[in-house]
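Presented below is the structure to which this report refers.
So, subunit A:
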Amino acid sequence: MSAPLLSVEHLDVVYDGTITALSDVSLTVAPGQVVAVLGSNGAGKTSLLRAVSRSLQPYGGAVTGGTITFAGQDLAGADAADVVRRGLVQVPEGRRIFRDLTVAENLRAGGYTVRDKAARAEACDRVFDLFPILAERRDQPGGLLSGGQQQMLAMGRALMASPQLLLLDEPSLGLAPLLVDQIGEIVTEINRQGTAVLLIEQNAVMGLRVAHAASVLEIGRVTASGTADELAASDDVQERYLGVAVPVVATEVVESEPAIPTAEPPQRLRVEGLTVRFGGITALSEVSFTVEPGTVHALIGPNGAGKSTLVNVLGGTYRATEGAVHYGDAELTALRPDRVAGLGVARTFQNISLALEDTVEDNLLVGRHRLMRRGLVPGMLRLPGARREEREHRETVGGIAEMLGIAHLLRTPVHTLAYGDRKRVEMGRALAARPSLLLLDEPVAGMTHGESQEMAETIRQVRRDLGLSIVLVEHDMPFVMGLAEQVTVLDFGKKIAEGTPAAVQRDPEVLRAYLGAAAA
Partner candidate 1 sequence: MKHRLRAAATLSAAALALAACSTTAPSSSSGEGGGDDVATGNGVTDSEMTIGMLTDLSGPFAAGAAVQVTETQAYWDQVNADGGICDRDVTVDVQDHGYDPQRAVTLYRSMAPDVVALQQVLGGPTSSAVLPLAEQDSLYVGGVGWAGSALAFENNQLPGASNAIQAANAVDYMLDDLDVPEGSTIGVVYFTGDYGGDALAGAEHAAQERGVEILAQEITPATTDLSAQASALAQADVAGVVLAAAPTQFASLAGVLASQGADVPIIGMNPTFNPSLLTTPAADALLANAYSMTSISPYANPDSAGVQAANELYASADPDGALGWEVPLAYVQAELLKQALEGACEAGDLTPEGVVAAFRDSSSTDTEGLLPDGLDYSEVGQSPTTTVFVSKVSADAEAGLELLDQVSGPSAESFSYGG
Partner candidate 2 sequence: MSYLLEQVLNGLSYGLVLSLIAAGFAIVFTSTGVLNFAHGSIVLLGAYLVAVLHDSIGFWPAVLVGLAGAALVGVAINAVLVRNLADKKPDTAAILMLGVDIVLLTELTRRIGNQVLTLGAPWGASVVRFGDVSLPTGRVLAAGVTVVAFGALWYLFSRTDLGVGMRAAAADGPTASLMGIRLSRTAATGWALAGVLAAVAGIFLTSFPAPGVAPTVALSAFAAIPAWVLGGFDSVPGAVIGGLLIGLTSALVTGYESDLEPFLGSGFGEVAPYVVMIVVLLVRPSGLLGSKEAVRV
């Protein structure tokens, strides 16, 4: 075996001085090899790539331990531009093409480091060979390309530097199965032409199909590694990423008095014929379902299925193009987001949206905003009423913090908290609004297995103690299986299945959406 092209040893990465993204991660890529790194959202895959491509700094991250060696040279001290000149090029997650630049200009930017005209022309020919569509649309702005074409452009742009090692970050994200297969073939072809590839993937099927070797990353640690075939066969990987063979525990519906009564009893949520278009793209198409009062209803689907769009419509942030959403008698789709919140609909955000400089207590109090009555002037003058109100609400959020196990953090500024605690604070803020309907957008993304079990327990408890309805958006199938009474599955903006968790899990459409075309 030849010397490895890329060798990562005992790597630690920390963001903002407090949040550990990677610890003790090691892996190697041999020349001409395709290596896949698998893992769910927040596992640290992107951090690994950024560490290798020396682009952590703009995101507030830093390598705090370990070494990265490329082609025999330590990369410590090199910056992003040096790394590119040495032949290591990254295709970032989400393609990140330059939308206002034409296709040709995008490619030109990719070949920025290549001074030799002939070499550049050659690279360009190679890219147009691989992606004929790019040659066809070379003078159009990148923003006009479709999602798949943008992915091709992003890869072509990276190939313009004729790298020895190509880093691909989630190339299949949000693409249709057919396109995913096509991208897989292209990766194989690029590799056949002599370029080594480090492939970061959430889609385990795609990753394991094209890779020679793979590692599984979980919460910043490598939990499994081996050849692609070995990993594909391991039970652990099957369970974690393919959602196969998980025992389904039916949720017991415990009837008990809610500890903190909701402001209003939960209502029925009816989504009818909902369609959302952005420009020419249809994000949701004719989606209908109903959430019964007091139940946990899961919305699942692969990345890019339209789940987040749906949550944003429910919360009033996005407008529906067609169709309507009713909560009880109120038509949510006709209301501003703050009015929706006023009806007792609270939500959390996929990528946490807290006031980082403020304390946990102040963040929780924001949730109480709609329930507090004292306006500007009494607050300014600290009139007795306003002081009393403030005190009472502080007590209430103290109770909520207690329930979520973050009472000891109330006086701590949020920016010093760990990721899992921030997720909890966000949940607490939503609960502080005393909702009758709670929208949870990927509540366990980036959590360890243990943490997500805890979160599941918390969600159960909340449902039981507060007697509210919960719409749970997740792409992690195993997580929702033990929690939800009803599951709606979205793919490409369409509802493809609905029913109990057990029924949905066996649905062939769902299997195809999750496991790729080959699995069905």
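Here is how the candidates were picked: all candidates are chains of the complex that A comes from, given by their letters.
Operating definition for what follows: a residue touches a chain if its C-beta (ideal position, glycine included) is under 8 Å from a C-beta of that chain, and two chains touch if they have at least 3 such contacts; residues count from 1.
Since this is a predicted model, take the numbers as computed values, not measurements.
Touch with subunit A in this complex holds for only one of 1 or 2, which is 2.
Note for the complex: subunit A touches candidate 2 at residues 53, 55, 58-59, 79-81, 83-85, 89-90, 92, 96, 98-101, 105-106, 108-113, 157-158, 161.
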